[in-house]
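For this view, one protein chain was removed and the others were kept in their places.
Labels run A and B following the written order; every chain starts at residue 1.
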Amino acid sequence: MNLFGLAFRSLLNRRFAVVLTVLTIALSIALLVLVEQMRSEVHDGFYRSVSGTDLIVGARTAPIQLLLYSVFGIGDATNNVSWETYQELANTSDVAWAIPMALGDMHRGYRVMGTDHDLFEHYRYGNRQALEFAAGRAFDDLFEVVVGHQVARQLDYTIGEPVVLSHGTGRTALQQHEEHPFTISGILAPTGTPVDQTLYVSLAAHRAIHIGWERGTRMPGAEIDADAARERADALRPDSVTAILLGLNTRAAVFGLQRRINDYRAEALTAIMPGITLQELWRITGLAEQILRVVAGLVVLAGLLGMLTVLLTTLNERRREMAILRANGARPWQIAGLLVFEAGLIAACGIICGVLLALLAQALAAPWLLTTFGLHVAASWPAAGLWLVLAGILLAGLVIGLVPALMAYRRTLADGMQVKM
Amino acid sequence: MSKLSVAILALVLLLPVVPLLAEEPRELEWLELMPAEEAETWLAESSGVDHSGFEAPEPFQSYTTVGELDGENVRIPGFVVPVETDGNGKLKEFFLVPYFGACIHVPPPPANQIIYGRLEEPIPMVNIWDAFWMEGTLNIEDISNDTADAAYTMDVDRLVLY
Partner (left out) sequence: MSDLLRIEKLRYTWPGESRPVLDIAEFSIARGERVFLKGPSGSGKSTLLAAIGGLIQPDGGRIRFDNTDLGSLSAAARDRFRAEHLGVIFQQFNLLPWLDVRANVTLPCRFSRTRAKRAGDVGVAAERLLDAMDLAPEQRGKRADELSVGQQQRVAAARALIGKPQLVLADEPTSALDSDRRQAFIELLFAQIEAAGSALLFVSHDPDLAHDFDREVSLPEINRAGVAA
C-alpha cells in the first residue's frame, strides 16, 4: 500500500529515534504482559497443588499460614498436632484417608517431610493426578528416602545414593545427622507442584533422627545407631505431626467436620478448605496485583507519550517533505494518514517486541522460580484476554498518532507546496 | 396462495413459540431442598448436642432429601466453595451453599442445604465472595455412609453472577 510503504521508509530514515521509541514501548508492554502472566501462573500453580484435598488440619494458626507451610513449604509452623488427635481424626467415620506431615527438617535447602504410604496412595494434584515414580519405589526400610523430581535434578541424585538429613529449616545446616545416612529408594515424576522440591521419609525415620535431640541440641551418645534403630522401628513414631491432609468419604460432610475440628476442645486446631483459603490469600495479594497492573498501565502510557513526543518534534523538519508530497498530488488527509501509519507501525513493533521480551524473560526466570519457589512457570503466549488488551493499546497508539496527524493536516493546508522556511 | 407459501407462513408464525416449548429452569429456594418434617424437628433438636468430638451428631448430619426434585431442571442462587480444579486452575467441581462464610457463631449448613456441582467444561475460577445463579439438572445420589442416605448434586449448565 502506498502510504504504508512511505510511512515505513520514512521511519527507517529516522532509525535511531524510532528504535529507542519502539524499545520504550516494548519494555512497557513486556512489563504489562509479565505482570499478567506471572499472576495467572502463580494462581494456577497454587490451585494445581491443592486440588483433591478436602481439608488441611494443623495446630491453631491463621488459615493462610497453615496453607502456606503445609502444602507450599513457605514459612514454618509454630505448633504441632498431637499424635493422639491425629489418630482420632484418621479414624473418624467421615474421613476416607489422612496423610500426616511431619515438617521441620531440611536437606541442602529442600524440605524433608515425614509421612506414610497414604501420601503415595491418596495424594492428588492438578487434574486428579496421583503421584508417580519416575524411578524406584516408596520407602520401605527405615532409612530410605523418596525425593521429588527437582531435588533429584538439581542435586544430581540417583537411586541408592546416600543422603544426610539436617535438623532445622535453614539453608545451611550447622547440625548434621551423620549417624543416619539415608539412601534414595525412589524419585518421583515431575508434578509442577512443591512436591518436586520435597524429600519424603517415613514417620518412624523422622522420629529416629530426633532421638537425642530432646533437649533442643545434639546430645552426644544419646543417638542410636542405624541397626538398633531398625529394630525399634515399630516403637518409633513421632509424638506429634505438623499437619494432616484429609480426604472425606462424603464431600458434603466437609462443612460439618471443619466446624467440629475448629471447635475441638481437647486441642487447639485449625481446619481449612484449601480452595477457600487460597482465595483469601489472593485477596491479600490482590491489592498488590492491582497496584502492579496500574503501574504497568501507566508505564505503557508513558511509552506511548514518548512516541507522541518523537512524532511531534519531527513535524517541523518534515514541512518540506509535506510540500514535496503535495506538489506531486498528495491530498492533505494522505499526509495526515502517513503520520497515523507511522504511529501505528511504531506501536505495533513495540507490542510485538514487548511480547517477545516477556517470553524471553519468562524462559530465563523459569528455572530460578522453579528451584526457589517450586513454581512451575511455562513461557507461553499471552492469553486471549491479554491479546485484547494489547489490541486496545495498538488502538491507543493510533489515536495518539492522530495528534501529530491533525497538526500536519492543518499545516499542509496552509503551506501547500511552498514552505516559508 | 401456493402450498409453499402457506408452509413458509406457518413456519414463520410458529417460530416464536419454539423457545416457549423449551423448558425453563425452575427457580428453587433453599428451604425447598429440605423435607418439611425435618425443618420442624431441626429447630427442636438444635440444643443439647455434644460438641466435644470429631464425630457427626446424627440429627445435624441427616442427608434426607426431597425425592420429587430428583432430575429437575432448576435454578438456585448461592455461594461457591471450590473443591476441584482442572490442571489449569479452572473450576471443575464445587459446593453451592446458601450463605457465605463459615461464621463461627452459626453452625455449618446441614447436608441437604448443600449442592455439589459438577461442570462438564471447567470455567475460569470464580470469586467466593460473589453470589451466583446455578442452573442445571438436580440429582439425588446415594452415599454409602452409616450416617447418611443421599445428597444433592447437580450437573451444572450455567453459573452466572447474581
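Definition applied: contacts are C-beta pairs under 8 Å (C-beta built on N, C-alpha and C of every residue); 3 or more make two chains touch, one makes a residue touch a chain.
What you see is a predicted model, and the numbers here were worked out from it, not measured in a lab.
With respect to the full assembly, the chain omitted from this view is in touch with A. Which of A:L292, A:A330, A:L359 or A:A408 touches the hidden chain is settled by the complete complex: it is A:A330.
Among the residues A:H117, A:R137 or A:R320, only A:R320 touches the chain that is left out of the figure. Where subunit A meets the chain that is not shown, the touching residues are 2, 6, 9-10, 12-13, 320-321, 324-332, 334, 416-418.
Keep this in mind: only the chains that are shown with their structure count from here on.
Chain geometry summary: the mean Cα position of subunit A and that of subunit B are 34 Å apart.
Residues of subunit A that touch subunit B in their complex: 40, 43-48, 51-52, 54, 88-89, 92-94, 126-129, 249-266, 273, 275-276, 278-279.
Within the complex formed with subunit A, the residues of subunit B that make contact are 51-56, 60-61, 63, 81-89, 92, 94-95, 97, 102, 104, 107-109, 111, 114, 116, 125, 127-129, 143-148, 151.
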